[in-house]
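A single protein chain has been removed from this complex, and every other one stays in its place.
Showing chain A:
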Amino acid sequence: MPKRTDIQSVLVIGSGPIVIGQAAEFDYSGTQACRVLKAEGLRVILVNSNPATIMTDPEIADATYVEPITPEFVEKIIAKERPDALLPTLGGQTALNTAISLAEAGTLEKYNVELIGANVEAINKGEDRELFKGVVEAVKARIGHGESARSVICHSMEDVLAGVETLGGYPVVVRPSFTMGGAGSGFAHDEEDLRRIAGQGLTLSPTTEVLLEESILGWKEYELELMRDKHDNVVVVCSIENFDPMGVHTGDSITVAPSMTLTDREYQILRDIGIEVIREVGVDTGGCNIQFAVNPEDGRVIVIEMNPRVSRSSALASKATGFPIAKIAAKLAVGYTLDEIPNDITEETPASFEPTLDYVVVKVPRFAFEKFPSADATLTTTMKSVGEAMALGRNFPEALNKALRSLEKKGSQFDFVSEVGDKAELLAKAQIPTDGRINTVMDAIRAGATAEEVFESTKIDPWFVDQLFLIHEIAEELAEAEKLDPELLRHAKRHGFSDQQIGEIRGLRADVVREVRHALGIRPVYKTVDTCAAEFAAKTPYFYSSYDEESEVAPRTKPAVIILGSGPNRIGQGIEFDYSCVHASFALSDAGYETVMVNCNPETVSTDYDTSDRLYFEPLTLEDVLEIVHAEELAGPVAGVLVQLGGQTPLGLAQALKDNGVTIVGTSPEAIHLAEERGAFGRVLVEAGLPAPKHGTAFSFEEAKKIADEIGYPVLARPSYVLGGRGMEIVYDEPSLADYLKRHAGLISEHPVLIDRFLDDAIEIDVDALFDGDELYLGGVMEHIEEAGIHSGDSACALPPITLGGYDIKRLRAATEAIARGVGVRGLINIQFAMAGDILYVLEANPRASRTVPFTSKATAVPLAKAAARISLGATIADLRGEGLLPKEGDGGTLPLDAPVAVKEAVMPWSRFRDIHGRGVDTVLGPEMRSTGEVMGIDSVFGTAYAKSQAGAYGALPKSGRVFVSVANRDKRNLVFPARALVGLGFEILATSGTAEVLHRNGIDATIVRKHSEGEGPAGEKTIVQMIHDGEIDLIINTPFGTGSRLDGYEIRTAAVARSVPCLTTVQAMGAAVQGIDALRGGSVGVRSLQEHAAQLNASR
């Protein structure tokens, strides 16, 4: 039965900002779905507040709403667009929860919108733990297999305490209902743990519900990805086995596909259970993910949970198998059955089959604990990783070693040369799952641990443990061999050892190993991911390397451009860079090039086999990239490698690639170096007559002290060559400077530390521009809402700039052009300026795509990354204006007066992290970037756009109620006007004594409340922290003075995070919020699609 004819238009809900547990994978799945639906001739309406996504590109959907994903805003969109159907299963938990709210509120019924892809009953059965338990029982009754962990549902702390008794004592698992990425869940080993975890869980759960469960720590953990169509055809797309046993969230585990340690009988039991579960839950068109625990002693199977939607694991499974789950889910939702959908890769066979793999896939998580030094780094059932890398190999060691080097993190690869540690100590350390536990296990093996001891300590399956021993034995052979003979070298390469690792073991440089290897003709071949283990011919060139015999790279005739992606998502290098890479691929393909993508991040659109002409799923290291370049050069002409768009990762490879004879297109490695190296860049500025804040470069404390004394404190200290402000701090005095250098000794061992004058009270400005060697195209000017000193990635900003005039833009344009010319940019450049007084300082310049490119592109309706890619390959801005890729006239600096105002707001991961005492981590913004994602609010005026950005990021600003204000002394002067405005809007103001005093003197009434440190009053008066917890506060303005948990601000801000109360930490944000609240109260806020905004912009251009 083909497509339904009664659906003409579909509303797709995206997943909003990137947060831990809900990341770029939903852009990948949403983009696939939108494209499929559009190709089916349906009108696709999309809502997603995240501008850094491909799915929100105006050509992906017919009407793209970058609006907050809240029931309120989505209803406005429904009312305006009147879609026939709503597809909620491709935007993660956010989309699913929003759809349920709309269904329950009767909105869908009111507008006659059909929920497709899942029904409310199925969603509830899959997500509600009590109902799901019933599902598992029904399945067991039918097929005799599968059970739930023994558990009790609790709605209060009393229930929780009683529940532990019922289960027979500690440890127990606590799982809040309806939270994403397992937020708020954890293991309680005693009552203190329990009160903390369950207390927070009850709060986090939208239904105030947590589940207590028997502990199955240490069991084997598996996942199955299933799809079902309306004819009840079910296929299992992929099995995934967790390397880390039960106890670690699957998003934080190293995972392997296909499952490695199940016999067919055991696997088929999981498959049977999975199929019966999807039937019983009633997911009748689409995909789902089911997690299992298997007791390694006797094979007892526990069904842990299911997600009745496309999930992070389905994105992984799609990339691991070549079976596009989201795309097929979308087709099933509009009426197709699996047998009617062709397998994209073979083109000849249908999608109603189960992929079979002739390789091994390993995914490793990437964490960002270095950004949250006070956070507890123990891995639990709450997901904490911010990204992941995936690698494929023809055996597990090859895939594992490739995955570990894909992480691009110091110490992520196995180390076989450092001093051997103490076995007992290492085994004890390995017992607790943390980031890098696998390396600890390897260290324990090096220290003489036996396989039994490793298993006892970690419960990692003996098969995986033996594979680690195998890797270790090869390392030993490498170390002991008299010479590096071809057989041994090939053996090591077949098990994934990098040239670098082999070099370290043999005391050779990596490039020497490489030369030897090439001389011996030992090079990787490239195999195809084809869903069918070569049973049928593959039409889609999706490759991975292996040291095997036969390569499958086909010859080609068109010149190829190799685009290097950005690797695993991390704070500071996220989906924004993937966005630029994907755009480059599209633009260059249109311009007649064969595009070749290299990346190792399974969550992205760039690693969709549909995005580029060829995809190499490979680590982004010099060795791996050089081999790909070699393979492609054998296949046909190569125009060059594009390194500008994937962030710091490819940029860091540029010079070495060039040194190895590879053509780098666009801005040259030398120019990149010029911008990165402070001394050289300083000369560029001098020549252009541009001031930079006083600064210096130091390799030691003595040098740093000398510079700081000269500049005067406070200074901004940071290591060079890092992204996302890693290690950047404002240093107020000499002892702090000494302490800073001590703490960052690791980061500055290779590169010097930069010391800048810190500009207090300056306005920070970001500029994205294109330069072709002759003409400058000013892409956009963004004015930060927070003052300088807060990392640009963490601060909100507005475009067009809201307080800058024509003269300022002129100066910015001139400065940008001078720098672009001086550095020698061919493509994109991002410059950060600070305006202090009337002086425009240059803070830094990055001759590459920046994090803000997608935001700028969407706000101005101009595809900057596409233009940059073309300029890199030799097109001029004039050419692109002629083609229509860029506007005929004008640029982002000359936006018409009626251009919409776009506000970008950063989204922070505070609620994910706890310190070792289980308390929240502080939420103060600083020069080191810590946000995971962003949203955009767009409207005709700043206030509304700001209000939308807040609603999209954190929840709506209140329209009335109680505001608590407590600010640092330096902010008190700026507090008066916004506070008065809030009173004028009808808010009651609460303040701590010092702030209240200032307000009183200025004629503003403020009720004094007790500080947390003062404790409860004699008559039981609550402290501010208690009031926040009791839900008595609607908005918090708290600017920090000093950091550290002893201070009141910390308690206030963490309470705000726990209770999800909007909390502003700068006075500038308060001013913006007042405008936003004013706009919200002023009447109905409308919604408008990007296509409508663009039409208006283009009409005025």
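The rule is simple: a residue touches a chain if its C-beta (ideal position, glycine included) is under 8 Å from a C-beta of that chain, and two chains touch if they have at least 3 such contacts; residues count from 1.
Basically, contacts and distances are computed from a predicted model.
Student: Given the choices "Na+/H+ antiporter subunit G", "Carbamoyl phosphate synthase small chain", "Cytochrome d ubiquinol oxidase subunit II" or "Branched-chain amino acid ABC transporter permease", state the protein name listed in UniProt for the chain not shown.
Tutor: The chain we cannot see is recorded in UniProt as "Carbamoyl phosphate synthase small chain".
Student: Given the contact definition stated above, which residue among A:N48, A:N242 or A:S352 touches the chain not shown here?
Tutor: A:S352
Student: Tell me which residue among A:E214, A:D466 or A:E844 touches the hidden chain in the full complex.
Tutor: Reading the full complex, the residue touching the unseen chain is A:D466.
Student: Which of these, A:R195, A:H491 or A:H751, touches the one chain of the complex that we don't see?
Tutor: The one listed residue touching the chain not shown is A:H491.
Student: Which of these, A:L115, A:A315, A:I445 or A:A675, touches the one chain of the complex that we don't see?
Tutor: Once the missing chain is taken into account, the touching residue is A:I445.
Student: Write the list of chain A residues that the hidden chain touches.
Tutor: Within chain A, the residues that touch the unshown chain are 231-233, 235-236, 258-265, 267-268, 271-272, 296-299, 337-339, 348-350, 352-360, 394-396, 416-417, 420, 445-452, 461-463, 466, 469-470, 472-477, 479-480, 491, 527, 532-537, 548-550, 552.
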